[in-house]
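As you look at this complex, bear in mind that one protein chain is not there, while each of the others sits in place.
Let's turn to chain A:
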Amino acid sequence: MAGDAGSIPDLDQEKYDADEQVKIICLGDSAVGKSKLMERFLMDEYRPQQLSTYALTLYKHTATVGNKTVVVDFWDTAGQERFQSMHPSYYHKAHGCIMVFDVQRKITYKNLANWYKELREYRPEIPCCVVANKIDADLKVTQKSFNFGKKQGLPFYFVSAADGTNVVKMFRDMIKRAVDYKQNPSDFMDEVMQELENFELEKKEDSSEAAKDGLTESPELV
């Protein structure tokens, strides 16, 4: 099952199971400013890794949440329709999702419904937020209430990648929620996977115990 969804051979997605690794995806239509938001948050911290074939840019970031150091991989995705087949691998093992639209283009707001529907098919419970970008173009837009986030119970942010308004706050909130989610996953599938993994581990331990017992000639270790 997992093999199917994580079909990017250049990338090891197993690592996202480790405690100190978090994966956050950034979704939304073409040209809403996803990369610009990433760049504004990370400044020159890292050179992103471009995987053009997969329409994907990866940004690595080290964050401190509470007193723990967490490595965050941001998956900056392409909105273009021809990359639709890549979407399952974007969602695979993600712990958080940032959904972005452009306040100057209604179509990108309307499309949030499609992005969100697809996200929930793959990741029913991961924390998600709605981000209204480019408010620097016309600040009047911030007097309006956009209902999509509210209806879905998602946090909403007015941001500007150009002047930086609320960008850092939005990312920090999301990292924290992604880490919280990882510690207490509520996705049913996650729990099932976790159970299965524990079961596997127990079985392995049992069998190694048995093997040890079988070796009569081996000396007892004190």
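Definition applied: contacts are C-beta pairs under 8 Å (C-beta built on N, C-alpha and C of every residue); 3 or more make two chains touch, one makes a residue touch a chain; residues count from 1.
Going forward, contacts and distances are computed from a predicted model.
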Given the choices "DNA primase", "Centrosomal protein of 19 kDa", "SUMO-activating enzyme subunit 1" or "Origin recognition complex subunit 5", state the protein name listed in UniProt for the chain not shown.
-> "Centrosomal protein of 19 kDa"
Across A:Thr53, A:Thr69, A:Gln104 or A:Gln183, the one contacting the chain not displayed is A:Gln104
Against the chain that's been left off, what residues of chain A make contact? List them.
-> 29-31, 33, 36, 43-44, 50, 79-82, 104-107, 109-111, 113, 134, 136-137, 142-148, 151, 158, 160-169
